[in-house]
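First up is the structure itself, then whatever we jot down about it.
What follows is subunit A.
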Amino acid sequence: MIEVRDLRVSYGGRVVARVPELDVAPGECVAIVGESGSGKSTTLLALLGLTEGAEVGGRIRVAGVDVTSASPAELRAIRGARVALVMQSPQAALSPTLRLGTLMRRALRLHGVGDAERVMAEAVEAVLLDPAILRRYPHEVSGGQAQRFAIALAIALGAEAILADEPTSALDVTVQAEVVAVLRTLCAERGLALLLVSHDLALVSTIAHRVLVMRAGEVVESGPAARVLAEPAHPYTRELLEALP
Partner candidate 1 sequence: MPRYLIRRLGQALLVMAGVVALTFVITRMVPGDPAVAYAGPKATPEQLAEVRARFGLDDPLWVQLGNYVRDLVTGDWQTSLHTRRPVLEDLYHAFPASLELVGAGLVIAVVAGIPVGVLAARFRGRFPDFSVRLTSMLAVSLPVFWLALALQTVFASNLGWFPVAGEYDSALDTTSPLTLWTNITVVDALITGNWPILTSTLAHLVLPALVVAAYPAGVIAQMVRATLIEEASQDHARLERALGFRETTILTRFALRPALNPVLSLIALVFAYAIVNGFLVEAVFNWPGLGRYAVNAISSSDTPAVAGVTLLVALMYVLANLVVDLLQGVVDPRARAR
Partner candidate 2 sequence: GGQVRGAGGTPQPSTGGTQATQSTENDATFVYAPNLDVVTDWDPATSYSNEIIAMTSIYEGLTRYDAEAKEVRPRLATEWSSADEGKEWTFKLRQGVKFHTGATLDAEAAKKAIERTMKSGGGAAYIWSAVDKIETPDASTLKFTLKYAAPMDLITSSGYAAHIYDAEALEKNEDDVKNGKLDAGTGPYTIDSWQKGQETELTLKAFDDYWGGWRPEQYKKVAFRVTPEITTAWQLLQRGEVNFVQRLNPQLFEQAGMTEGVQAKQTPSFQNLLVLFNTAEGPTKDVRVRQALQHAIDYDGLVAALKGSAQKAGGLVPPGLLGHTTGMEPKQDLAKAQELLQDAGYGPDNAELKLTLTYAQGDEDQKLLVTLLTAALKKVNVTVEARAMAWNAQWDRGKKGDQDIFVMYWFPDYADPYSWFLNVFRSADEVSFNLSYLKDEAIDKAIDGLPQLTATDQLAADQAYADLQKKIIQDEAAVAVPYVQTYQRALTADVLGYVDNPAYPNVVSFYDLKPAS
């Protein structure tokens, strides 16, 4: 689903993220962890060609499209429809003057999905939301609801992969648990590829199959989650683990 080789992202000559290898298969959950500013978000955005003003090198294949050489139209075709993005702050990521349903309807029309009303209702129910939520404005829903709606968007558009950039860090732990539950279900039951960025090692350890640890733009360690957590090879990873309460 996602295949990255020798990715280099730099802003004005300063390299901010370097990822030698990153693959996510359908039904798999891969997590990127690391301290603030280590280049996690940058890596994620590069996958959809959303890093404005950055020079991106290397090979990125996402849903069969070579992102670095794709035309804007080709990129727009995979964005949303095949690969969806879920962001950190749930309400801020929704246009404040639009009802949730309006946004979803527009997105469906954009990607030519027919029978919008039924698709919408199903998608919303799939993330355990009441379809009535579609008539609400972003400020009228809770953070957890907004975040689950973002996931519903991906489902409705038929995305095969979800890129989640700290999807729960703005949420309370109780609400975070709901969102994580939904993401897990999608991965396991629908075979979605999930790339999750987080700084919470504990959270990552509970759902990810594989983990990449980043620091200062470099991947310092990667491998199956269980192995990395059980026997960390890099001192930084060890430090991270020790810091956990």
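Here is how the candidates were picked: all candidates are chains of the complex that A comes from, given by their letters.
One rule holds in what follows: a contact is a pair of C-beta atoms (placed from the backbone, for glycine too) under 8 Å apart; a residue touches a chain by one contact, two chains touch by 3 or more; residues count from 1.
Bear in mind that the values here come from a model prediction, so they are computed numbers and not experimental data.
**Q** Touching subunit A in this complex, which is it: 1 or 2?
**A** 1
**Q** If we count contacts the way the header does, which residues on subunit A are in touch with candidate 1 in the complex?
**A** 48, 50, 76-81, 84-85, 87-89, 92-98, 106-107, 110-111, 137, 139-140, 150, 153, 157
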